[in-house]
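Omission of a single protein chain aside, the complex is shown with its protein chains in their original locations.
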Amino acid sequence: MQNIVDQIYREMAARNDRGKVAGYIPQLACVDPNEFGISLIMQDGTKYSAGCANTLFSIQSISKVFTLTIALGKLGDEIWTRVGREPSGDPFNSIVQLEHEAGRPRNPFINAGAIVIADAIMMGNEPKEALAEILQFIRFVADDDTIGIDEKVVKSELLNGSRNASLANFMASFDRLRNPVDKVLGTYFHHCSISMSCEQLAKAGSFLVSNGVNYSTGIQVVPEHRARRINSLMLMCGHYDGSGEFAFRVGLPGKSGVGGGILAIAPGKASIAVWSPGLDSIGNSKLGTEALEMLVQRTGWSIFGH
Amino acid sequence: MQNIVDQIYREMAARNDRGKVAGYIPQLACVDPNEFGISLIMQDGTKYSAGCANTLFSIQSISKVFTLTIALGKLGDEIWTRVGREPSGDPFNSIVQLEHEAGRPRNPFINAGAIVIADAIMMGNEPKEALAEILQFIRFVADDDTIGIDEKVVKSELLNGSRNASLANFMASFDRLRNPVDKVLGTYFHHCSISMSCEQLAKAGSFLVSNGVNYSTGIQVVPEHRARRINSLMLMCGHYDGSGEFAFRVGLPGKSGVGGGILAIAPGKASIAVWSPGLDSIGNSKLGTEALEMLVQRTGWSIFGH
Amino acid sequence: MQNIVDQIYREMAARNDRGKVAGYIPQLACVDPNEFGISLIMQDGTKYSAGCANTLFSIQSISKVFTLTIALGKLGDEIWTRVGREPSGDPFNSIVQLEHEAGRPRNPFINAGAIVIADAIMMGNEPKEALAEILQFIRFVADDDTIGIDEKVVKSELLNGSRNASLANFMASFDRLRNPVDKVLGTYFHHCSISMSCEQLAKAGSFLVSNGVNYSTGIQVVPEHRARRINSLMLMCGHYDGSGEFAFRVGLPGKSGVGGGILAIAPGKASIAVWSPGLDSIGNSKLGTEALEMLVQRTGWSIFGH
Partner (left out) sequence: MQNIVDQIYREMAARNDRGKVAGYIPQLACVDPNEFGISLIMQDGTKYSAGCANTLFSIQSISKVFTLTIALGKLGDEIWTRVGREPSGDPFNSIVQLEHEAGRPRNPFINAGAIVIADAIMMGNEPKEALAEILQFIRFVADDDTIGIDEKVVKSELLNGSRNASLANFMASFDRLRNPVDKVLGTYFHHCSISMSCEQLAKAGSFLVSNGVNYSTGIQVVPEHRARRINSLMLMCGHYDGSGEFAFRVGLPGKSGVGGGILAIAPGKASIAVWSPGLDSIGNSKLGTEALEMLVQRTGWSIFGH
């Protein structure tokens, strides 16, 4: 396994076409496009890493996997009255579908849906408290208390958050939010600004590998059926309007972030985190996707074969 | 296993809310909504059935799995220059996306995409020849030479085919079709009118269970990677704008037809065909989906767990 | 007045940027882009012309003014149950709005709306009879029995009519047409292929100048309120998604055709026909629009001033 991981790292290091680093906030734009990290946690806890697997990066939308998990824990299936579970067929920040469907987002992984999830987690609390809860959960599943928020990224998000402010206000105009728009956005921008390394992220995702059980502690983080459902949502909607492409090429549930990270889950096998800041035209990590494609080809881990 | 299948059958027989039989063509509308059939072919060829598993029904859009397989065999990845592989987020017969994307359908399982696939298979031949090829393939994978086309359904389709004629003509106006519109529609309407039983359909789908290998003959019907990719497309797009819901609740690649059939694939486990003519609001078999949901709960076959 | 018309002709003859001749059917594409004609019929019948004012050209969508007038005569306000009277905000051949609004076109001047009008005029008759009626009306209002259909254009339309066939089939799938799709298209393609000169067209439109009264015969062709309403529809919808621009720059009710003709009405003043085959990006005659803009500047005929 370490051989495979090393090989992937070497191949990726040699690639010239590395995509384009996200430019929409300055704090992300100044990251070095040549960095690449990969980390695997097998179901039994064995770890394989290569490249800058301990470098912190902005997890951005990958945080949506954790906020969804928390919201499901707090509210159960009631959450599905507020957000759908279908791919949208539209870019991550599209507002067209919202107008056609009375302000209800298609799924929890497009921006509008994640904003609703942030609102649902808050339950009248201040952003500070909601964030404490989110961080606590991520630290718990990653078994790592050092994980925190990059305040420079937060500031950058706030200064460049017009599109998300538009989405949140749009939903508010349909009475879809229960907390003030600016507080919901505060929570949302902060949880998107959490920094993690590939190793931390792979560990944090590992409860989704084992039907909801944390490999190291044996604790059932979420019920079995919920782990499966979160995986299904990651597969269907985890890469926006590139989700079909990711399923076709990689064949694993995965969630990408514009920071260049991807968390992918091979049920019963491993939790995998890759990071490379260059993005494809849809906004998913270019080398990250290619690395995962290679990994699945060599391991046969696609959920569509056996 | 037979116990599980029998139990599902008994539960389904007792259901009162059976959905609504497709009304758009008279030939489908006159089917008895109380019928229900289920058939499983395990990877080793063992068969479990219950209900009217030998009753013929109109496979309708399930035929698109087979025409896609044929097109991939004839043209390989070139086919993806003509049709996408993303969920559309729109109903099966939507034309909006086509206008926004210059007449190129999002995936091969919405009507527009399947019409392009029919066109691709024809390669200048007459509908008769294309249909012979399609039937030959289905008979081969089902190992059953009795499978044929229901001409009454064809007539019904032709008389009520305005929406599909609109889609085909729309694509033709963007030069997306290489054969005359009426001939492409002839091929499309005929392959949608193929009649099969649950047992025949489960057998026909079984090459997708075993990485492309036919369980009984050992013949590699399609390469391993292609079987996985067809499964991924079925999961992402097999139930139109209800694909997310099906993935969430069932967790298996599947393709539905308005005739009330669903073909579902549990990789490494079984090919499953269910049939119940009543449809949900999106156009997928209501009891068929519920039966598959129950099956996966009892067997743990979801591809999102292990 | 003749001075103004001559001056316009000379300015237009000197223009280099003449737009692009319609390429979608070969029969239109082979017209000489350097031709330009203009003809005015004043309310009292005085005629002023310049350029090739007697050259025949394909009136195309300008025919929709006459078919609408006929349909209103036969069915009165009932026609508005089948077609709207709002600008669509979309291109002439868009299908998006039809899907969002259950197959009912926004207005009678976009292609879909004009197809519904053709269907309404037929009332169960054959295209031949409907066309006889349309031609008879146009010959009557133009007081010219030589006006006829260019059969070469018809053939060209039929060979390149996929987009219109798509629109007609789409509406048929919502039961919006009462005659067979191919017959409705036959009527539509034929009336779009009527050939007229600027002089004939200006005469044909003159009943809209005088509250519905034909200047030469004194016959009330349509009631006063109907003449005003047809004018309002021409202003709002006569230039597709360039209608706002035309109202802004010219300020007269007008209807354009892809053959390069425009019929414009200055109520109480004159009926004006211009023709120049080069089109702007939206599909309206480039020099035709510029000529009308100049005419209104020199005459002060804008309906928005006094």
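A, B and C are the chain letters, set down in written order, and residue numbers restart from 1 in every chain.
Heads up, the rule we're going with is that contacts are C-beta pairs under 8 Å (C-beta built on N, C-alpha and C of every residue); 3 or more make two chains touch, one makes a residue touch a chain.
All of these numbers come straight from a predicted model, not from anything done at the bench.
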* Structure fact -> Contact set (omitted chain vs shown chains) is A, C
* To do: Could you tell which one of C:Glu78, C:Glu126 or C:Glu224 touches the chain left off the display?
  => C:Glu224
* Option from A:Asn54, A:Ser173 or A:Thr217 whose C-beta touches the chain left out -> A:Ser173
* Asked: Can you list where chain A touches the absent chain?
  -> 94-96, 98-100, 162-163, 165-170, 172-173, 181
* Which chain C residues would touch the chain omitted from the figure, given the whole complex? -> 84-90, 97, 106-107, 209-211, 224, 227-229, 231-233, 235-237, 241-245, 247-248, 251, 253, 267-269, 302-306
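Here is the rule we go by: only the chains that are shown with their structure count from here on.
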* Asked: Chain contact graph: line, ring, star, complete or other?
  -> line
* Structure fact -> So the chain most remote from chain C by C-alpha centre is A
* In whole angstrom, how far does the Cα centroid of chain A sit from the Cα centroid of chain B? -> 32
* Distance from the mean Cα position of chain C to that of chain B, given in whole angstrom -> 47
* Of all residues in chain A, the ones touching two or more other chains -> none
